[in-house]
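One structure is given below, represented as structure tokens, and several questions about it will come after.
Then we have chain A:
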Amino acid sequence: MPCYINGVEILDTYAEAFGMWGSRVIITAVNRKWAHEAAAKMTGFATSVIACRCEGGIEADLEQTPDGRPGVSVLLFAPTKDLLQHQLIDRIGQCVLTCATTACFNGLPSEEQMSVGGQLRFFGDTFQSSKLIDRRRYWRIPVMEGEFLVEDKFGVQRAVAGGNILILGSSATVALEAAELAVEAMRRTHGIILPFPGGIVRSGSKVGSRYKFLKASTNDPFCPSLRGLVSSSLPEEVNSVYEIVIDGLDIGAVEQATRVGIYAACIPGIRRIAAGNYGGNLGKFKIHLHKVLEEGTPA
Partner candidate 1 sequence: MLKIINGEIYDPVNNINGEVREIYVDKGQITASVAGGRTIDAAGMVVMPGGVDMHCHIAGPKVNTARKMRPEDHRLDPAPRTPFTRSGVGKTVPTTFVTGYRYAAMGYTTAFDAAVPPMAARHAHEEFSDTPIIDKGFFVLMGNNEFIMRQIAAGEHEKLRHYVAWLLQASKGYGVKLVNPGGVEMWKSLGNARSIDDEVTGFGVTPRQIIESLAEVCMELRLPHCAHIHCNNLGVAGNWQTTMDTMKALDGRRGHLAHVQFHSYGGRPGKLFTSRVQELAEYVNTHPNLTVDIGQVLFGDTTSMTGDGPLAYMLHQISGRKWVNVDVENEEGCGIVPVEYKDKNYVHTTQWAIGLEWFLLIRDPWRIALSTDHPNGASFIAYPRIIRLLMDREYRREMLKHVNPKAIAKTTLPDQDREYSLYEIAIITRAAPARILGLKNKGHLGVGADADITIYDKNEDKEKMFSSPRYVIKEGEVLVEDGHIRQETYGRTLYVSPQYDPAVEKDIREYFDRYYTIQFENYPVQLENYLPRPEEVAID
Partner candidate 2 sequence: MQFDNVVCAFCGCDCDDISVTVENGRITQARNACVLGKTWFLSHSAPAHLPVARIEGKTASLEQGIEAAARYLAQSRYPLIYGLSSTSCEAQRKSVELAEVLGGCIDCCTSVCHGPSGMALQGVGEPTCTLGEVKNRADLVIYWGSNPAESHPRHMTRYAVTPKGMFVPEGRKGRTVVLVDVRRTPSARTADIFLQIRPGKDFEALWALQALANGRELDKAGAAEIGLTLEQLNDLADRMMHCKFGVLFVGQGLTQTRGKHFNTSAAFLLVRALNRHAKFALMPMRGHGNVAGVDNVLAWQTGYPFGVNFSMGYPRFNPGEYTVVDVLSRGEADAALIVASDPAASLPGKAARRLAEIPTITLDAHESETTKIAKVAFATATAGIHAEGTVYRMDNIPIRLRKVLPSNYPSDEEVLSLLLARVKELKAC
Partner candidate 3 sequence: MTTLTLKLQPKAPLEGEAITPDNFLGKPAAAIAGLPAMHGNEPALLGDFFQVDGDGSEEIVLVGDLRRVKSIAAGMTRGTVIIQGDAGMHLGAGMRGGEIKVYGNAGDWTGAELAGGKIYIRGNAGHGLGGAYRGSRRGMNRGLIIVDGNAGNEVGAVMRRGVIAVAGNAGDFTGAFMIAGSLIVFGQMGIRAGAGLLRGSIVSLKPAELLPTYRYACTCRPDFLNLIYQKLKREGMSIPDGCATGAYKRYSGDFNRSGKGEILIYDQR
């Protein structure tokens, strides 16, 4: 049964998403600027596990933080717990520990925990010390500025990466406008990040390549310029496509983001909303667009 929002057709298809491990890091600082500096650095070069080893992004600005200072929360995802732990240690160590005035806390209350501050403490070269407050341990690492405070253990849980929607627009301008609106709406939801620049991907990929050495290559059925050359998935009136990739701490969060994103993207000039999948063979999760829309409201 066909489905339309504001006259935009939502295809009866699904996004294929993957199981990953996720964590939430809270970064506080003397002001929001420095918290963002650290968060931006920490989530830099973290768009796709294909080449970045992890995916991450800023989840939200926080009103309430463990130490009462301005802060942001960051989500980080990786295929295994080990990889995630290493990424946390490396990225907090290189991007937060080094950043003026910051402190760094676990934002995920989870049974499963990984030692992060407990590894970073060695930077203190035996001069580190710790505080145990409400059963949580915090390491105080002396640094030139003063002291870097980082929590001993960070929660980790099974998470979902690679949720997505495809926005098929009549022009590049309107597709970008719709994508930006979708990103803005999705970012207001809880428990997800959009790992690509500005939350948007212009270069969706397919599995495999004509080159034997390449595992993924451009998604040619969705490239408007290749209409005629390949068997295109794009109707005549579509001239530009953007994808929004969603990583979330659980499937519900990804579905909610998908839902609000679709509603926000359905503006005049958008022709269709679709989703990327691999025939259902690769990912653990299938996010059916129609089902998502039936099960919730855009609020």
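Side notes on the structure shown:
Definition applied: contacts are C-beta pairs under 8 Å (C-beta built on N, C-alpha and C of every residue); 3 or more make two chains touch, one makes a residue touch a chain; residues count from 1.
The candidate set was assembled so that all candidates are chains of the complex that A comes from, given by their letters.
Note that the coordinates shown come from a computational prediction; the quantities given were computed from them, not determined experimentally.
Touch, as defined above, links chain A to just one of 1, 2 or 3 in this complex, and that is 3. By the touch criterion given at the top, residues 28, 66-69, 103, 127, 129, 131-134, 138, 140, 146-147, 149 of chain A touch candidate 3 in their complex.
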